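Here the complex is missing a single protein chain, while all its other protein chains stay put.
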Amino acid sequence: MIKAGIVGGTGYTGVELLRLLAQHPGVELTAITSRQEAGTPVSALFPSLRGRIALAFSHPDQARLGECDVVFFATPNGIAMGEARALLDAGVRIIDLSADFRIQDVAEWERWYKLKHAAPDLVAQAVYGLCEVNRDRIRAARLVANPGCYPTAIQLGLLPLIESRAVDLDHLIADAKSGVSGAGRKAELHILHAEAADNFSAYGLAGHRHWPEIRQGLAQAAGREVGLVFIPHLTPMIRGIHATLYGRIAKEMDFQALYEQRYAGEPFVDVMPAGSAPDTRSARAANVCRIAVHRPREQSQRRDTLTVLSVIDNLMKGASGQAVQNMNLMFGRPETEGLQQVAVVP
Amino acid sequence: MIKAGIVGGTGYTGVELLRLLAQHPGVELTAITSRQEAGTPVSALFPSLRGRIALAFSHPDQARLGECDVVFFATPNGIAMGEARALLDAGVRIIDLSADFRIQDVAEWERWYKLKHAAPDLVAQAVYGLCEVNRDRIRAARLVANPGCYPTAIQLGLLPLIESRAVDLDHLIADAKSGVSGAGRKAELHILHAEAADNFSAYGLAGHRHWPEIRQGLAQAAGREVGLVFIPHLTPMIRGIHATLYGRIAKEMDFQALYEQRYAGEPFVDVMPAGSAPDTRSARAANVCRIAVHRPREQSQRRDTLTVLSVIDNLMKGASGQAVQNMNLMFGRPETEGLQQVAVVP
Amino acid sequence: MIKAGIVGGTGYTGVELLRLLAQHPGVELTAITSRQEAGTPVSALFPSLRGRIALAFSHPDQARLGECDVVFFATPNGIAMGEARALLDAGVRIIDLSADFRIQDVAEWERWYKLKHAAPDLVAQAVYGLCEVNRDRIRAARLVANPGCYPTAIQLGLLPLIESRAVDLDHLIADAKSGVSGAGRKAELHILHAEAADNFSAYGLAGHRHWPEIRQGLAQAAGREVGLVFIPHLTPMIRGIHATLYGRIAKEMDFQALYEQRYAGEPFVDVMPAGSAPDTRSARAANVCRIAVHRPREQSQRRDTLTVLSVIDNLMKGASGQAVQNMNLMFGRPETEGLQQVAVVP
Partner (left out) sequence: MIKAGIVGGTGYTGVELLRLLAQHPGVELTAITSRQEAGTPVSALFPSLRGRIALAFSHPDQARLGECDVVFFATPNGIAMGEARALLDAGVRIIDLSADFRIQDVAEWERWYKLKHAAPDLVAQAVYGLCEVNRDRIRAARLVANPGCYPTAIQLGLLPLIESRAVDLDHLIADAKSGVSGAGRKAELHILHAEAADNFSAYGLAGHRHWPEIRQGLAQAAGREVGLVFIPHLTPMIRGIHATLYGRIAKEMDFQALYEQRYAGEPFVDVMPAGSAPDTRSARAANVCRIAVHRPREQSQRRDTLTVLSVIDNLMKGASGQAVQNMNLMFGRPETEGLQQVAVVP
């Protein structure tokens, strides 16, 4: 049994981790910390976990995380970078769901996150936890930077085109739509039901922090810099990301076959049949990315532009599900263990 | 392995059964029928099941249901009563999710369902599948009438009070609110998103078909007739039932203890701590009924009236989850097998 | 032209007042205050008002509210009671949308609102602004206590029964459901979209502040104390209240006629035909209360219990619309002026 701890378990990625780990046959959850909720039973804060998680939140200082095999950070940005070293030194492996170790260029990270990085040397050691790209490195990693939600949907959607140089790498467009849980469990006005329901808008137009993360991943796949316009939108649903991706064709090929081959054997990437339009609910509460690739039929509709549709559940393949997938890889467990939940429809 | 078939698998209770059976370690799904969709792969109609259900829908005549150990009817009312006998004769056990076998008084059933009953003798054999009431009879049953969604939430909420004669049995009130999936996967105007979203109303005021079912169950528990006003409402959510139940106190007792004792050991009924207000999402996609019992603090607020809150997922404990629970009982499997999904929150 | 000011215009009742007053032909809006947003153009905070409201929020100290004919308080509880006297002394008439002047029994108010009342003598002067009860007194009032949202829906729904003593006054039940805007424009976790959407629960079970207000109104109508159980619920919609009201019949009469006669000539109360189930959207963004009264057809369904359905838009007839209706009465304008908006459907 893997002894697992969670730092900061009161947010949405935290409760989703709890849902997954409560059902994972190879994990024993030994500690979950929260400064604010120390002493509160987990099931008092989240009645959905009554009878399934017996733990109470513990204060970080009392949690004896050093005795865990793995610790998940489900914390706001800026926490994990300060606490990782001590745990690593104690032999604990870390999966950080925040952004602290995602960007290799520390100066770039500091510019976007408005913080001084506390552990630049650990950034260099961290492995970016997109399993479909870094599977082997993740197996050996001591510190995994779990990808962001938009970056997961967009990278998985574009990678086959980038790797094959099928599209103009200088003018990619990612028009992405997210459910409201992506903003976290935070008391903020704009994500109130009375504000966000029956409403739709773009946001982050001056620059969204996931942009440098996406660009880094695409550039690594391309072996060169890429140009990307990324416009996120808030859509009135709880979970789900839908990325609509546009690229100008640079090289003719069978795009459907390209995607099917790239993701053949991937347990959590589903290339849909040609003509499909995946809906976000087909991934609701499941650890899967569903992708469809489209090309207009008529010349007048610009046959030179490809449209790729990529959907995930932002809390699953976009966060906690992917974190458990990373854990499975790191500890030599079957990659799909504990992640076989079928999407909840309707 | 239990060989299971589903008749009529294109509705919401059907797809929910598929979600559950796909994850059930003791079941082999051998057939699923649909006249309209015969030949269509299940995963083409429900992409959420891609990679999880390999079957295609088959025409009822070709489905060889007689070779199953158990057949679930997830059909509109009026189908199962015509097809049950042949299957029973072939040794197949049946769990009917429709209303055909729920009401023991056939004349009453015919009056509410506006149909001539095709198999009154089978009604007499059928066991009402509310496990918390009929567990032993279900184990031996060949034909189980799976309870309706409102009846499940309301009976579980009222049974302790009825059995103990704690309240005035002549004047019970059940004010119930249901998500829209309760109306089924049917193309009807009033359940369109543009009609039902951001909206709330009562319905069925001239009499709802679940009323005689609830009354039957409560009367059996009471050993006498009961009086019940039942007002259902449509609420803009996908899944979930919230029943708010009112009863005038006839006998003083410790009501919290009454509920805890009645449901001690029940794996799928959760009596919440005093003061709780269970929300429907705490049961979302999980096979559980959560109940809280309240009494006003002040005399002026009518301390003589109890309020009971009872929530379920209408497709789980209110339909398909309960059906699988019944199957587990009928086949001597652990009652909770394949039903350990944690509620999806948020 | 009536010169109108608004104190505290950044909440939902404030922006709804702005929507109404911007379209009212007899009103000149001269000031709107907000400590936090002083200097911000109203249309910067609420782009829906771009081109319709030229004012900026002003600091309360600079707003020269003393020059207004009427001032609306759209503030949290506890503000109006401190500021009303100076305005009244300056000859300004006041419509308070908060709860400060609603409860005549000051000790009772202090117990529920956990505040020391700053102006008990003004409470005695204040007129409760339920136009359908106090129309003549409102015309002459200098200080109007605008009713709460639940109290409006529930009182209008029960008054004909109370006034005629048609039901048992000791055992009334009000099962009420509210949209999320009823909780105000406040950054609180439980009203986040990701918490409140696709979810339903009761709340306020230990006692809701609208309970004493409702009881006061019903007791005045009855000329004696009444017994009332009031259970509010949060429903995933933006606007709307649906009250389902239950009363045991004490006196036989034609209940449909009773309601039609009580509200004959009322411009903003709509008694629906027998058999109707008003939905909340039929009042969305309109100043109307729609009511239907039901009696079960069958003896077994407890023909001795009446069910009344009462729906309003909580921000219109439940707050700002009613406030404008009060203003019209106070200033001798046609009661319906500026309040003829048709409900927005779908």
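Quick notes
The letters A, B and C name the chains in turn, as written, and every chain counts its residues from 1.
Please note the rule applied: a residue touches a chain if its C-beta (ideal position, glycine included) is under 8 Å from a C-beta of that chain, and two chains touch if they have at least 3 such contacts.
Keep in mind that what you see is a predicted model, and the values were worked out from it rather than measured.
Shown as candidates are A:Arg52, A:His242, A:Arg262 or A:Lys317; the residue that touches the absent chain is A:His242.
Residue A:Glu195 is the one among A:Glu83, A:Asp100, A:Glu132 or A:Glu195 that touches the chain missing from this view. Only one of A:Ala124, A:Ala257 or A:Ala277 touches the chain withheld from this view, namely A:Ala277. Taking the complete complex into account, A:Pro296 is the one of A:Gly91, A:Pro296 or A:Pro334 that touches the chain left out.
Within the complete assembly, A:Leu228 is the residue of A:Leu87, A:Leu156 or A:Leu228 that touches the hidden chain.
Listed for subunit A, the residues touching the missing chain in the whole complex are 170-171, 173, 175, 177, 179, 194-195, 197-203, 205-207, 211, 215, 225, 227-231, 233, 235-240, 242, 244, 246, 248, 275, 277-281, 284, 294, 296-298, 300-302, 304-305, 307, 309, 311, 346. In the full complex, subunit C contacts the hidden chain through residues 12, 15, 19, 22-23, 46-52, 181, 185, 197-198, 238-239, 270, 272, 276, 278-279, 281-286, 290, 315, 340-346. On the side of subunit B, touch with the chain left out of the figure occurs at residues 12, 179-181, 183, 185, 187-189, 191-198, 236-238.
Throughout what follows, only the chains that are shown with their structure count from here on.
Counting every residue number used by either copy at the subunit A-subunit B contact, over half are found in both chains. By the count of C-beta pairs in contact, the leading chain pair is B-C. The mean-CA centres of subunit A and subunit C are about 45 angstrom from one another, to the nearest whole unit. In terms of their C-alpha centroids, the spacing between subunit B and subunit C amounts to 38 Å.
For the pair subunit A and subunit B, the distance between mean C-alpha positions equals 36 Å.
Each of the following residues of subunit B touches two or more other chains: 197-198, 238-239, 278-279, 281, 284, 346.
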